[in-house]
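Left out: one protein chain. Kept in place: all the others.
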Amino acid sequence: MRSSILVTLVTLLVTLVQSISNDELLKLSKQNSNRIIELNDINHKQLLGSNRDSFLVVLLTATAPEVKCHVCIDFDPSFETIATSWFKDHPNGQSNSGEKSSMFFLRADVKETKNIPKVFKYYKIEHVPRVFLFYPGGDIDTYSIIELGNDAGIERVKKALARVQQLTSITDIKYYEPFDMTSSALSAFTVFCVVFLIKKYRSFVKKLFFQRFIWGIATVSFIILMLGGHMFNNIKKVRYAGVDNDGAILYFLPGQLQSQFSIETQIIAVIYGILAISVTSLTIGIPAAKKFLKNEKNSKPLIAVLPILLALLTYIAFSGLVSVYKIKQPSYPFGLVKLSSFFS
Amino acid sequence: MSSPKGEKVNNANNNAVKEVKKDKKVSSVSEDFNIAFANTWKSYVKQLNEDNRFKLIDIFCLFLVIIAAVQCTFMITIWDNFPFNAFLSGFIICVGQFVLLISLRLQLAESFAGISKNRAFGEFILASLILHFICLHFIN
């Protein structure tokens, strides 16, 4: 009780002493290209607790990979876009809605887990990301929490912005989704190049087009990609890889049959590819080689040994697949390496 | 570098050549069509004269097309397709019987491997019966 009175007294004192004008905030925000003022241990009390005429939108987040906060990593660029969109429409941070309606964006980020900014302790933050809205005035303890909800991507941003609009009664907040010029330019360039090349080597392309072999490989690669769960990555927008408790990289999401990292697709596709190649060469490669080397003198040993090697390769790849699968389902009882389990 | 005048002349020449080519192309295409139709018609008539069965099948086909057309025009003129299933079954039976006849005709002209002409006819009868049965059921 006493301590809280003390805190209020201190804040009151601070408020009385300090005030911060919109120009100063603007100046600070211009230091960063994304127009977000970074909160640190030194400036946070001054910024949040000073007398001012503006709304402050504060993002408390933790993008450090050890925290494993996906929403933080996901929402961070959106927040930057919100800020840049705001300043694009309102270069001074001043809304057209009237007096006392300027708005600035601040952020405190846990970039390393060892070094947690004090502002997190001050507000007793247990969940990240948190978006606080501070009102004009200067009370460090008067704020509203903007719910980020359970949606993802643009929906979340829209809901959050709607809430901000409701609370601040600033009506002209807009959100300009970043338009990536480089990717469209790149794709235009690639299309141009491809068309040019096709035009130039028309006969070769035509020959290629009628190659059954090429079509076969393309089809099979597509199928293998699908079997590796590519669509899962595409739809669920999963993470590339994970980190375990000791900070080591995880290539497989352990114990999860219904979920995966997107790197798993690549690993599995490679395993399937090896298996497909070795079995195909066993089935059509070896007979073809036999035919081809019929008149060679020393071909016999090669023809006899090569199948064994390929079968071994198949076996190794398959046991690799099964052991990878065991990571996904630890209770799976059949391993290829431990053959003894079958015959006991 | 040639003079600008010369270029222009060149251009004009090119255009003229192109136009001529175009004309030729158009004329040759229509000519091709004419020849193709004439040839096809000739061999078709020849085929008909060789075998009376083809004549029969083709008359039947024509008959079906006419019936289908009549039904369609009727539906469009009254601008109502109310017992839609009745119209559909009437129309589809024409189409279905038509394709079955064509299939039979193809087999009579050149029988498929493993299926004798008599067997093809038997299959045709069976398929037609099934088609008619379903249509009768559908028409209510």
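Just so it is clear, A and B label the chains in written order, and each chain counts residues from 1 on its own.
Just so it is clear, contacts are C-beta pairs under 8 Å (C-beta built on N, C-alpha and C of every residue); 3 or more make two chains touch, one makes a residue touch a chain.
To be clear about the criterion, contacts and distances are computed from a predicted model.
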| item | value |
| --- | --- |
| Which of "Meiotic recombination protein rec14", "dolichyl-diphosphooligosaccharide--protein glycotransferase", "Mitochondrial distribution and morphology protein 34" or "N(6)-L-threonylcarbamoyladenine synthase" matches, in UniProt, the chain that is not displayed | "dolichyl-diphosphooligosaccharide--protein glycotransferase" |
| Visible chains that the absent chain touches, using the contact criterion stated earlier | A, B |
| From A:116, A:250, A:276 or A:293, residue that would touch the chain that is not displayed | A:276 |
| Touching residues (missing chain, whole complex) on chain A | 126-127, 147-149, 212-213, 215-217, 219-220, 222-224, 226-232, 234-236, 256-260, 264-265, 268, 271-272, 275-276, 279-280, 282-284, 286-287, 300-301, 303-308, 310-311, 314-315, 318, 321, 325, 328-329, 333-334, 336, 342 |
| Touch list for chain B against the chain that is not drawn | 28-29, 32-33, 35-36, 39-40, 42-43, 84-85, 88-89, 92-93, 95-96, 99-100, 102-104, 106-107, 110, 112-115, 120, 123-124, 126-127, 130-131, 134-135, 137-138 |
